[in-house]
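One chain of protein is taken out of this complex; the other chains stay put.
Chain nomenclature is as follows: A and B, assigned in order of appearance, with residue numbering initiated at 1 for each chain independently.
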Amino acid sequence: MKVTKLLTFVFLLLAFTVPTMAQEPARLVFGTTDEPDLLDIQQATGTNFTTSDFLTQPLVFYSLESADVLVPDLATSYSFSEDGLKLTFNLPAGYVFSNGDPLDADAVRASIERYRTTSPYPEDWGDLLEMNVLNDSTTLEMIYEAPPAFMSPVLSSGFGAPFNTGVAEEVGNEAFGANPVASGPFVLESWTRGTEMRLVRNENYRTNLPFVNNKGPVLIDEIVTRFIPDPFTLIAELEAGNLDIVYGVPSSAVASLQSNPEIEVTELPTAGLQALFFNTAQAPFNDLSFRQALAAAINRDVLVQVLEGTVVPQYAFIAEAMVSYDPEVYAYGQEQLAYNPDAARQILNDAGYVDSDGDGIVEKDGSAVSIELLIATDDAKQMAVGVVLQAMLQEVGIEITITQFEQSFIYDRLANRDYGLAIAGYVWWDPDIMLYRFTDAGSNWSGYDNADVTRLLNEGRTVVDPAARRAIYSEAQRLLIDDVAAIPLWTESTYIANRTWVDGLIIHPITTHMFVNDVTLSR
Amino acid sequence: MTKYLLRRFLLSIPTLVGVTLLVFLILFLSPGDPAQMILGPRGTPEQVEALRQQLGLDRPVFEQYARWLGGVLAGNLGQSISARQPASTLIAAQMPYTLALALGAIVLIVVFAIPIGVFSAVRRNSLADRGLSAASMFLYSLPDFWLAIMLMLVFAIQLRWLPISGAASWQAVVLPALALGLPHVGTVSRLMRAEMIDVLGEPYIRTAYAKGMTQFGVNYVHALRNALSPIIVYIFLTIPWLLGGAVIVETIFAYPGIGRLMFQSILSRDLPVVQGILLLISTSTVIFNLLGDFVTAQLDPRIRY
Partner (left out) sequence: MTAVVKPLVRARLQNPFSPQVRSFRRHGPGMIGLVLVSLLFLIALLAPIIAPYLPDEQNLLALRQPPSIEHPFGTDHAGRDVFSRVVYGTRIALTVGITLIVIEALIGITVGLLSGYFGGWVDLLLSTLVDIFWAFPPIVLALGIVTAIGPSLTNVMIAIALISWAPFARVTRAKVQSLRTRDYVQASECCGARSGGILLRHILPNILPTNLVLASLLLPSALLAASALSFLGFGAQPPTPEWGAILNEGREYLRQAPWISTFPGLAIVITVMAFNFLGDGLREAFDPKIR
């Protein structure tokens, strides 16, 4: 009798297991327009990390609520000393990289050291004096010369994630760039350039993130990332049910997807902005009144309308999703940079820009003002607003011509200050990015030079107290607004769409990072 | 005949040298500093200068050309700026997809264009001929970017017969191959028709009739064989053009391949990759040209050397 019962049990067990074994692996298909050039962030110059984020695991991450609070991810706990000069990270004992190599404090130190030699952005780690490995290699202590208050975006993204330097040395940077070893929830299985990447579950993955339920390996078996450059094709695949998630839904498709009951759209404001940049070292932009006139000629509400409400007007240099955002500065900018075509005409007239030949276009000292606006062909929003901006400026008598280039080439021209006008911007969670935009510490696109701003921006990166830090950056922003160092236009939203059969997806509201730890598919 | 082919071969050497020089110069003259682009917007002037020296960008033009050509001959097209991989590796990885696409297009051309052309020639000036001629001309008036979008809308999105995009199965190649090949079906069928009409007017065809061969035999055995050789040469020449013409089609269908790689590389100004693809397409045109001459020499009984 007992034997029969046992046999029945075994039979039932088999009956349930066999079909599940024969089932397709639980596969999440993820679509995006941009393909990364390489996956090793420690060598990358690009800005596209949506795929590599599945492979990496930072020590800590922003909490869901605030960018001022970090929570542990790979690390079990962390502490920053009162003066901000010592950062301590405690690591789980016996943790390993996806390939089984030990991931201890020595490995993290080696990874940071590699970052500082291979990355084009070694300054991301600031004035790091020394790194000490303690407690049987489960604790890493980082000692700083000045408090690295600017470092939270580095720490809580793939930039701060440990990579297996042993493998990197063994296979060389070239091979490692295309297939890095780290400790994220997935491992790269294959990459067919131009089509897709296949990622499989990392069985060694553990996390300490408080906001995910499943702290072990993820529940799905694999992720296929498909690269579909044409937005029309991308959305057609999502609607046909061939994609589960689309990251970066083009603004023109947002409305139709939102009305689809089988698709869920998440809208998150980007931590950054797009602005009208100009070369302040060159006429006519070296003239403050011309810049003021330019600012007064721009009607952001119309731009928002042309972009179908997928952006919000921006008047300040620190967006709401960034650290040290200040609504008062935003209001100040709203006042100073307000749309007022009559004022624009008046300012131009007072500054000697007059329409002497009656064609509706102003001249200075009898000669025409010729301005070229660079528009990125690979940026749909810029493509849409280019002609509208042109018409707005025409309205107050400023004539511009438009030339389309690739975004990367425009960045090149900006860095060399070989341009008149361009729409460009930044996305970074910490306001420290302004140091690289408005001082010669980085590519100072506008050629802006204001000793007070430079001093404030250098000071701000070392102040730990959030309120004190915000005050410094607010002052810097006001100076930038007064000088019209650039004209903030809008802040975009990132749209992520998923089929409703994807359960348990957590999209980080600050970084738009997708956590699939709890995801199951109920297709 | 060997002598003729040898001459053709020797003549193609200066052509190849000219082609490489042209490819090099075009991208040498491109504005923008590759070193700045490698380092990105956050690169400092010192880093840029150091990298310029490392890449040899501070050398005179001809030294750079010689260096580049030496590399090319050794199979080294340079390092991709954005992917940090040898450009040749990237291009080689995309080749199978583009070849599959080109093959699909050629099958389409052979299967449809040749019978349509022959039929039109035999039934010259009939209603069917006029209809087919108009259809052919309609086909080669279609811009490929337009055709690609329409094909996707109808066959993938509305009818759901074929995958919308990607390269996951063999079916995925059908729509891109149609978008790429259909305009050429138009051109080749017109060409086939004209060749066939020419051949049917030749004295030896009349002789064949006089000898009592059936019409079918004359049309499809004698005439077709002779009319085919220029068509085959044309198709050979079309192959590299298909490789280049795939730029738009591959992008719309998210199909991998060297066309899409080239477009992406132009966008990211990854000049070594652009240079490599330009070189590949142009040299293969020269080679296919040579192959075409060889095939003509083999096929066409009228050519004697």
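Please note the rule applied: a residue touches a chain if its C-beta (ideal position, glycine included) is under 8 Å from a C-beta of that chain, and two chains touch if they have at least 3 such contacts.
Since the structure is predicted, the reported quantities are computational estimates derived from the model, not experimental observations.
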(request) Identify the residue among A:Val306, A:Ala343 or A:Ile507 that touches the chain left out of the display. (result) A:Val306
(request) Among A:Val200, A:Met383 or A:Ile507, single out the residue that touches the unshown chain. (result) A:Met383
(request) Give the residue, chosen from A:Ala240, A:Val354 or A:Ile402, that touches the chain omitted from the document. (result) A:Ile402
(message) For a quick check of understanding: of B:Leu6, B:Ala134 or B:Val154, which residue touches the chain that isn't displayed?
(response) B:Ala134
(request) Just the residue numbers, please: which parts of chain A touch the chain that's not shown? (result) 230-232, 235, 250, 252-253, 255-256, 302, 305-306, 375, 377, 380, 383-384, 386-388, 390-391, 401-405
(message) If the hidden chain were put back, which residues of chain B would touch it?
(response) 11-12, 14-15, 18-19, 22-23, 26-27, 29-31, 130, 133-134, 137-138, 140-146, 149, 190-191, 194, 240-241, 243-245, 247-248, 262-263, 266, 269, 274, 277-278, 281-283, 285-286, 289
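In this text, only the chains that are shown with their structure count from here on.
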(request) Round to the nearest whole Å and give the separation of the Cα centres of chain A and chain B. (result) 39
(request) Write out the stretch or stretches of chain A touching chain B in their complex. (result) 35, 37-38, 43, 45-46, 120-121, 173-174, 177-178, 192-196, 226-230, 232-234, 236-237, 240, 242, 377-378, 406-409, 411-416, 436, 442-443
(message) For a test of understanding, state which residues of chain B touch chain A in their complex under the given definition.
(response) 31-33, 36-44, 47, 80, 82-86, 90, 93-94, 97, 149, 152, 156-157, 160, 163-168, 250-257, 260-261, 264, 266-269
